[in-house]
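Notes follow once the structure below has been shown.
With one protein chain removed, the remaining protein chains of the complex are shown where they sit.
Take a look at subunit A:
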Amino acid sequence: VKLVKSDEAPVQEMEQAEGEETEKKSESGPCFPPTFSVSEIKNKQRRHSMFLKLKEEKRKQKLELKKKKKKERKALGDKAPPKEVPKTIENQRIYDETTVNPEDEEVAFDEGTDEFSAYFNRLTNPKVLITTSDRPRGRTVRFCEQLATVIPHAHVYYRRGLALKRVIPQCVSRGFTYLMVINEDRKVPNGLVLCHLPDGPTAHFKVSNVRLRKEMKRRGKDPTEHVPEVILNNFTTRLGHSIGRMFAALFPHDPQFVGRQVATFHNQRDFIFFRFHRYIFKNEKKVGIQELGPRFTLKLRSLQKGTFDSKFGEYEWVHKRHEMDSSRRKFHL
């Protein structure tokens, strides 16, 4: 209350100094000249209190408006105009011209004959080698073990400081189709290099928000050996398609529905969220799910054509922050 009084006093002085005749009618507060803004008050406490008052007023106006609209809507009943859809970044997304049209022949041919065609034509079965950067700490090791339970036919090997360019020909000769390298920094996994083996593309991801099994609340029992189903959400552009196919080729073709397990790769705003669930249909319309398994987020940093060769390889897509992240509504996957 004291603050309010001291506010009004200097405000009146200001008014007198400016010499404007602002009549105090039945208004609650003093009238300010139209060019006045809260930031002009030099005193921090008074400025803060003025700002809070302003916010309170705005909030009141907003609530009044809402009430009014609700009343009008009720009054009109059936004739009311449809509810306005709020703008979100997803529905304001700038249309990407590389969005794949499902009827496009050229893109279909391109996808039908690319490096994953051997998998999608059922000529090869996936076999994944999971390893880490050199000398991993406990968290990364446990993450790799859990990933190996989630991905069927996955084998974890200790890195032993070996060069990837030498590991790759050995993997190819032993029939592996994927090489997955989890990079660790400061005792936490932060990067993933996914290399499709015969001569396929190499994707480099940034990994964040890794949750191991014991950190997950209300989780189910450990995943079984059944082949899970795979869900790939929202990979719409050409680049998104390539990455989606890369993830799909990690898992064997025929999921075992008996196991009721599903791995989801959900793309939203260029972040790929991985979740692993077990589902059960209670009746035809209701499903219960339990989350098992690790949970992590990926963001694509680069897609390189050919096997891992960061110095001399040719990149199909590189994330360039200053050019690509300038708009909040533009996404690439």
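Just so we're on the same page, a contact is a pair of C-beta atoms (placed from the backbone, for glycine too) under 8 Å apart; a residue touches a chain by one contact, two chains touch by 3 or more; residues count from 1.
Keep in mind that, in the parts below, contacts and distances are computed from a predicted model.
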item	value
Name under which UniProt lists the unshown chain, selected from "Phospholipid-transporting ATPase", "WD repeat-containing protein 74", "GPI transamidase component PIG-T" or "AP-4 complex subunit epsilon"	"WD repeat-containing protein 74"
Absent-chain contact - pick from A:Phe143, A:Phe247, A:Phe296 or A:Trp317	A:Trp317
Candidates A:Cys31, A:Val107, A:Ala148 or A:Leu212 - the one touching the absent chain	A:Val107
Positions on subunit A where the hidden chain makes contact	97-98, 104, 106-107, 109-110, 113, 238, 305, 311-318, 320, 323-324
